[in-house]
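Could you have a look at this structure, given as structure tokens, before my questions?
Just one protein chain is left out here, and the rest sit where they should.
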Amino acid sequence: MSKQRLQNIPGNHACALGAVAAGCRFYAGYPITPSSEVAERMSAELPKVGGMFVQMEDEIASMGAVIGASMGGVKAMTATSGPGFSLKQENLGYAAQAEIPCVIINVMRGGPSTGMPTRPAQGDIMQARWGTHGDHPIIVVAPDSVAEIYSETIRAFALSERLRVPVVVLYDEVVGHLIETVDLQPAPEEQLASRKWAEGPREGFLPYRADADMVPPFPRPGDGFRTHTTGLTHDENGFPTQAHERVEAVIGRLLGKLDRHKELIESYEAVGCEDAEVIVTAIGISARAAKKAVATARKNGIKAGLFRPITLWPFPEEAFRKLSAGASAVVVPEMNAGQLALELERFAPGKVSALTRYDGEHIDPSQILKRIEEVLS
Amino acid sequence: MNEISADSFDINEYLRLELFPHFLCPGCGHGMAMRAMLWAVAELGIDKDNLAIVSGIGCSGRMGAYVDANTFHVTHGRPLAFATGLKLARPDLTVIVITGDGDSLAIGGNHLIHACRRNLDITCLMLNNEIYGMTGGQVSPTTTLTRFTTTTPYGNYEPAFDACRLAEAAGASFVGREATLQVPTLKNLIREGIEHKGFSFLEVISDCTEIYGRKNALGNSPEMVLSQKSKMRPESYGGLMSNKVDQPFRPNPFQTGVLARNERQEYGELCRRHIAAKQQAE
Partner (left out) sequence: MTKHLEIRLSGSGGQGLLLSARILAQAFASEGASVSQSQSYEPTSRGGLSRADLVIDGVRPDFPLAEKLDYLLVLHQCAAGASDEIINDDMTALIDSELVTEPPAGKFKVKALPLTRTAREIGNVRIANIVALGALAGLSRMIDRERLEDTVRKGVPPKFLDLNLEALEAGYRLAEESRDN
């Protein structure tokens, strides 16, 4: 392993380097704490590899420019936090509807509104899933370490390009600013591919006619396809339709696309769940605390396990159901008022114990350990 | 470039005829603007494969779909933002933005001034019909004083923008205004705008016959178009904006023609030079 590949850097820098390693060549953004280091690092890195960096006038414009660049065929990304994430939602829905690949980084801070700019939170779990209007496909990945921010940002691009879907990389301020060692290894070959480009006869080409994998090939502007892209509900030919029988089919495919590729998308970490009496489920810095709490509980003779979704949305439901079936309780530490717990309640009814905190401070392993002991007594 | 006479210009070559009949009301000024735009494209010999139309939301925005090119119908107010990304990523494409007075001056006002400031090589056609046509005729940032709209039932009392002065002040390196009354002249202006290297802001005086015309008893389409004449100052054609324009808001009658032009550094080139310098240093 080469020396300079190992670096001690903050999560936000790892994110930028992961993007560049993934082949991202366009960044548009608007500064906001605690995500700004992503933009700063991108402005330094992109020119070196021939990529474009542009600071736009606001987050709405940033999201628009990112989608625009991607419509041109270039891998593109933006990064933001809280209020900026809210502003991006409309165009994010556009990317979902028009199936334009793009990666959005959201470094979570205290909210609502301007909230606590420099304090961590995990309050955007639901917004990341449901922030834009309408039923829509979206993938959200939730890394919990600097190394994983690097590798998940790469994977985010791979998924986004492969499935033509926006992918959100969601992590809290603690992990974004945490400095840890990361191995800046090149992106895995299979994660480097761009989207499937349209080929074949231009005449009669249907831009939203999907292949068997439910993903339509992407007509690159300039290649002679001359297609139409719109945020209106559109038929396979790309043009608007409101005919209900067509709408059902096209929206059905849009929503079904992720289900079809569940195996590709799904990712989670499970530690000691098989015989666990209590399972702890968390993301980001809360997951790191959970890991330690579970290890300590095991040492103390308590049968505890960790289930950590790395792909947060779509939630790895089946795996979670299976692994938590034997447990009598599921402890969910999260820095919000109980968003993840609410979702897990659907899969493990009556077993969920939310350990919430929204005062701008992280949750300690000792608090989780205490809750583990409580739910078992 | 070769001049194409009005008679020999075949607009059908540039249309997605399979989508017709189109969505605009009969007599809507936007259709004339579209003809002028495609005529300019034809004269410049732009390959349809390399033409990208980015449009916002509005009756104006819907027009893009009928052009046989790479067409992107994006979100309300944001076509300039999308186009900025597209043009930076793909400098090889000719990028034309079609926007409305609401799309570009209200919800998208911020994007407009920053697009002017950056001076990226995009041509922006702002179809000014003084109203929110698409949503049924509400007041817009360019509605003339005292006019009736669905949200100014007693007449408009808000001052209107002079979009061209705004664009020039914000740094657009090419600014012009023309009316749909004279499609050939409008075509010439659009052609110049596309040829200009930098951000071109073109205001097209268009008419919403169906709503604005009716609500204000402005007559039907031909009458409305002809009345543009009394509003224009064609004698100023070719002259740059001068301090003769001393009203704070849109002068009426207003100047037409090329109102501002300079050879300021184009933004995409600036970016690429910056990148090249950095790559060399590496």
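As written, the chains take the letters A and B, and residue 1 is the first residue of each chain.
Note that a contact is a pair of C-beta atoms (placed from the backbone, for glycine too) under 8 Å apart; a residue touches a chain by one contact, two chains touch by 3 or more.
Worth saying up front: this structure is predicted, and the values here are computed from it rather than measured.
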| item | value |
| --- | --- |
| Neighbouring shown chains of the undisplayed chain, as defined at the top | A |
| Candidates A:Glu40, A:Asp58 or A:Glu180 - the one touching the absent chain | A:Glu180 |
| Touch criterion as defined above, residue of A:Arg41, A:His136 or A:His362 at the omitted chain | A:His362 |
| Residue, one of A:Gln89, A:Thr132 or A:Ser145, that touches the chain absent here | A:Ser145 |
| Footprint left on subunit A by the chain that the document does not show | 8, 33, 117-118, 145, 174, 177-181, 285, 288-289, 291-292, 295, 362, 364-366 |
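What we mean here is this: only the chains that are shown with their structure count from here on.
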| item | value |
| --- | --- |
| Mean-CA-position distance for subunit B and subunit A (Å) | 38 |
| Subunit A residues touching subunit B - in the complex, by the definition given at the top | 25-26, 28, 46-52, 54, 56-58, 60-74, 76, 90-91, 94, 221-232, 239-240 |
| Residue ranges of subunit B in contact with subunit A within the complex | 16, 19, 48-50, 52, 54, 64-65, 68-75, 77-78, 81-90, 92-93, 110-111, 113-114, 271, 274-275, 278-279, 282 |
